[in-house]
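To start, I am sharing the structure in question, which I have written as structure tokens.
Removed: one protein chain of the complex. Kept in place: all other protein chains.
The letters A, B and C name the chains in turn, as written, and every chain counts its residues from 1.
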Amino acid sequence: MFRFAFYRLLQAIPVLFIVISLTFMLVHSAPGGPFSADKAVPPEVIKALEAQYNLDQPLWQQYVSYVGDVLQGDFGPSFKYPGRDVTELIAAGLPATAELALYAMLVALVIGVSAGVAAAMRPNTAQDYIPMSAAMIGICMPSFLLGPLLVLIFGIHLEWLPVSGWGDIPGDKILPAITLGTGYAAYIARLSRGGMLEVLSQDYIRTARAKGLSEPVVVAKHALRGGLIPVIAFLGPAFAGLLGGSFVVETVFQIPGLGRFYVQAAFNRDYTMILGTTVFFSTLIIIFNLLSDMLAIWLNPKLRQQTQGASL
Amino acid sequence: MTTVEQQGTSLWQDAWIKLSKNYLALFGLVIIGLLCVLSVLTPWIAPYGYEEQNLLLGATSPSSEHWLGTDVFGRDMLTRIMYGGRVSLTVGFIATAVALLIGVLWGAVAGYVGGRLDAMMMRIVDIMYALPFMIFIVLLMVVFGRNILLLFIAIGAVEWLTMARIVRGQVMSLRKQEFVEAAHSLGLSQWTIIRRHIIPNTLGPVIVYTTLTIPSVMLLEAFLSFLGLGIQPPQSSWGLLINYGVETMEEYPWLLIFPGVTLSLTLFALNFLGDGLRDALDPRVSKD
Amino acid sequence: MKNCARLPLLFSLFLLMPTLLLSACGGGENNVDQGNRDGTLHWGNGTEPQSLDPHIATGVPEHNIITALMEGLVAKDSKTLAPKAGVAEYWTISEDGRVYTFKLRENARWSNGDPHNAHDYVWSWWRALQPALGNLYAYMYFSIDNAKEYYEGTITDFDQVGIKALDDFTLQVTLSNPTPYFLQLLDHYSLYPVHRGTVEKFGTADERGTRWTYEGNHVGNGAFQLSAWKINRRITVQRNPFYWNADHVGLNQIVFYPTENAVSEERMFRAGQLHRTSSVPSDKIPSYLETQNSSLRISPYLGTYFYRINTSVPHLQSKLVRRALALTIDREAITKNILKGGQIPAYAFTPPGTMGYYPESNLRFDPETARQLLAEAGYLNGKDFPTTEILYNTNESHRKIAVAIQQMWKKHLNIDIKLLNQEWKVYLDSESIGNYEISRAAWIGDYVDPNNFLDMFLCNGGNNRTGWCNAEYDYLIGDIAPTVKTHAERLAVFGRAEKLLMDELPVIPIYTYTSISLVNQAVKNYPSNILNKANYSEIYLQAEPQQMPLTEDQY
Partner (left out) sequence: MALLEVEGLKVYFHTRNGVVKAVDNVSFSVDSGETLAIVGESGSGKSVTCYSLLDLLPQPPAKIEGGSALFDGEDLLQCDRSSMRHYRANEIAVIFQDPMTSLNPFISIGEQLIEPLIYNPDSDRRKSREDARARAIKLLDEVGIIDPQSRFDSYPHEFSGGMRQRVMIAMALINEPRLLICDEPTTALDVTIQAQILELIKKLQQSHDIAVIFISHDLGVVAGIADKILVMCEGTIRETGDTDTIFYNSKNDYTKKLLAAIPEGAKISPNSKKQDRPLVEVTDLKTYFRHGGKATQHGGIIKAVDGVSLEIQRGEILGLVGESGSGKSTLGRSILQLAPTTAGLVNFDGQPLTGLNAKQMVPWRRKMQMIFQDPYASLNPRMTVYQTLAEPLLYHGLANSKTIEQQIRQLMDDVGLAHGQMRKYPHEFSGGQRQRIAIGRAIATKPELIIADEPVSALDVTIQAQILDLILNLVERHNLTMLFISHDLSVVRCISDRVMVMNKGVIIEQGNTEALWKNPQQAYTQQLLKAIPIADPKLERSRLSGL
């Protein structure tokens, strides 16, 4: 397992390198500079600023020194927010984004798995059709539509929940988490239904029943593990999607997260911020893909022993 | 002695029979077909011109003149939705086609050739999977402007990965099937085997995945529209229309409802069709 | 394999979770009600400020916060914007209008209790003129004698710049020309003083972006002091006990929110999370107007929305063509039907009423004349007129206007117009290198004086960007206006220059801005003004005794 993780992390090095290079190329080929403004900027100022941020050096030199800095864990200063380090900005935005992603994932898993399992236990009945139709709606509903709808209903009309903010007013995390989580809940519901149906038709489930085990034990102990493997495999990509999808939810609910930072940085040509956030997101995605793969392996004894083979 | 020759039903025909018994899937097919026809014919049948605006009129609710109402410019919503559909469907279909093309070729080659080449090609796919594509798309759109061509490429570039994996898996398992071995033992050439025995048998999952990719692409486009990175006005797409609609949903709800319903209907239809096709093309699901 | 046995438990927990999540939500008092009680103003501020250093910052959100934290020598009346005493208790102006002598309050303090005196100003203004600092508002100093020369490096001795501390509480400023709006400039944050000890504690004086403005570090001289800066979340300022007029400050605390999305901001206002919004989505305005909602506040704003014309493009070199284009814009239709926010159709570049200045204009909506002019220019009925491109930065309302104008020109002049939108930074690039034909633009005044608008179009003006250059205009604005003695004369000079500008039309004015926001009824003593500037030290909160006037009326 550790060996597997090690190789995967080794593989992450070229990935991150590609990410850095590609992003670097992209941001520097973008028209418009970080210091242009609607009021004319005197050339002296531009010169002073470019010197300050090393932008007067040849591009390759900037690239080399940037990669060097990143290797030392330094993402450099932000261009847009003078005096703020990219690391500092990421640290400021990360808690909200991470928390949001976590809650959304929780919502997605709780709702998705329970709906999917319930549906799979009685296929082609109301217990199947109702949650699955709901899942279909969930998949088809873009979050920038769902978010404002929920706000309108629960925030403005019913006045149950705050319409925006993050950690300012009790309950203000509920609507964003639901908004972001719903699409994934729907997808997970379909995945777990499929997985459970597949597993429930296996011979070993019949064996378990023939042993006189009660239905809850059969489902929870014998079926869930195999049935949720597709869900677990989906967790990594889902996390990547949650990070990406958080842009929208953060904007709708005014959440001080990384996603908003990122989009702003892209619009403002905040080179270091774009690069830093991209590298950071990539790292997170790699780590979560790895974790979900490791979880899938750990749950499957055969794979578990294969990957341990070397160390035994 | 003469026997009446019986016409057999191929798996495709079988699938069609199964599909035609699945009313939801059939409904999906009809909707998609209808939308496609409407989109093609839009320039001729749209009730108003695309950019025809009437500032004095402004936003009005549905009436006999404007069946689906007008937007704040006084533009006819029905016309807008029809034109938006052209863009959305084009994005959906073309981006999916890009994904399909790259994915099928990549997966088929990797799966059929196998060995080192396969390992290398799949490693590339793995690496691509780890790239934060959403972020790259945002960056691309910001950097190079809202270029519809770029949108196709960007979305296609994300979606082909899964397609390649699916096709590779299919080809790998087909390659080991006895009928392929039988074809080998008949001395058929590689190309003949791929053409006659492999490709026709990978089509099922590919078609299913395609119908499921189109809606996700359309959603992706809508998502980019929300960030202001989708289609460039004055062109419009359902995603863009919904985004405008959301902003004014309290004042002019019809600006949200109609494009929203249209998009949802399309996504529903595609999903139903995809699910139906999956069942229909799965030999394990019997005809009954 | 003990974990297996626990799975059923885990499963039931799964089912319980949604219930737990929902039950966790609680109602409670909203921001506004609570704020009304404890004197906290919740302020929708648009975006996260880039910097709170007055010599680096640009932009309205920064302005809003800096003016709460700091104060200039001179303040403005919050209604009339007439200069009034700020840090300076009083001042004298020399006969020739060039020498200003300020007497500073002896009870003024920095927010850390340090004494606040004339030397702070000398040092601060020296700092603001260091090119390495990247101060985009350095030009605000250029009316001071030798300030421009010092900034550009032709003079290296700061003593030659007209800024002197005569004693601890007397500051003397010498101008190169009499500048009637100089007192106004002193209320602009770029001329605010900074606390030397704090700035130097976190870096050198001309170092850009040190940490001195951060939470816990910032020292100011305003009515409030910075108490918390949570990036992208909120900035909180508290009553500054050392402020010279602290006894008369009505608020205990102000919370600034980076409310980027106007639609969300409006919803926050409705849900009672904000006292004031930075904007109102244009589609919402009609319904507020219709219901006569008293929260909606629309007032004129010192800014002009206009189209730049690139006069180096061959077919746009003709004055006749430009005039024809200007005459076929139905400004009334645009402001009434598209913008809906009470904007005023602009027929001259300077907003009317700027320091009593009402520009004359011969612009109007006159398609008939326009067609004649176009024919005169050689394009009878728009024939052979090249397809022309309108450039705008990606934004829904710019697009709406561009589309409308496109159609007006097509309809009245029969010329083809293409629309091109570019993302902000790209648009800026295109405009500054003259890579456009017609481009949408806007100018917001920094101070209330026609000069602030008209000096843009000097030949070498950095913000000119139209390629238009007129010797007479340069002479009027650059040489005559600064030297005339009386206000009336001065306005007359501006009037002549503006007439020239509107004759030549390198720019087509479209409308004068209004500031539109939602303000809670509990916010008192917050009058609107043309700069949309809030004087936080005067604002106080008082909840309306009856919250629901409608139900009251029914009785």
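Quick note on the criterion: a contact is a pair of C-beta atoms (placed from the backbone, for glycine too) under 8 Å apart; a residue touches a chain by one contact, two chains touch by 3 or more.
Every value quoted in this text rests on a predicted model; they were computed, and no experiment measured them.
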Have a look at A:S21, A:S65, A:S133 or A:S214 and name the one touching the chain we're not showing. A:S214
Touch as defined at the start, partner being the missing chain; which of B:I45, B:L117 or B:A182 qualifies? B:A182
Contact with the hidden chain, among B:S20, B:S63 or B:T192, goes to B:T192
Interface residues of subunit A toward the undisplayed chain are 202-204, 206-214, 217, 221-222, 225-226, 299-302, 305-306, 309-310
Since one chain has been left out of the picture, which residues of subunit B touch it in the full complex? 3-12, 14, 21, 177-179, 181-190, 192, 196-197, 200-201, 283, 286-288
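Heads up, the rule we're going with is that only the chains that are shown with their structure count from here on.
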So which chain is farthest from subunit B, going by the mean of the CA atoms in each chain? C
Quick check: more C-beta contact pairs at A-B or at A-C? A-C
Please compute the C-alpha centroid of subunit B, do the same for subunit C, then give the distance between them in whole Å. 46
Centroid of subunit A to centroid of subunit B, CA atoms only: how many Å? 24
So how far apart, in whole Å, are subunit A and subunit C when each is placed at the average of its C-alpha atoms? 37
Of all residues in subunit A, the ones touching two or more other chains: 30-31, 148, 152, 251, 267
Provide the list of subunit B residues touching at least two other chains, using ranges where the numbers run on. 142, 246, 250
Residue positions on subunit B within touch of subunit A in the complex are 123, 126-127, 129-136, 138-140, 142-144, 215, 219, 222-223, 226-227, 239, 242-243, 246, 249-250, 256, 260, 263-264, 267-268, 271-272
Show which residues of subunit C lie in contact with subunit B when the two form their complex. 263, 281, 283-284, 286-287, 333, 337-338, 394, 396, 399-400, 403-404, 407, 419, 421-423, 426
Using the touch definition up top, name the residues of subunit A that touch subunit C in the complex. 30-33, 35-42, 44-45, 48-49, 52, 77, 80-84, 89, 92-93, 96, 106-107, 109-111, 113-114, 117, 148, 151-152, 155-156, 159-166, 168-171, 174, 177, 216-217, 219-221, 224-225, 251-254, 256-257, 260-261, 267-269
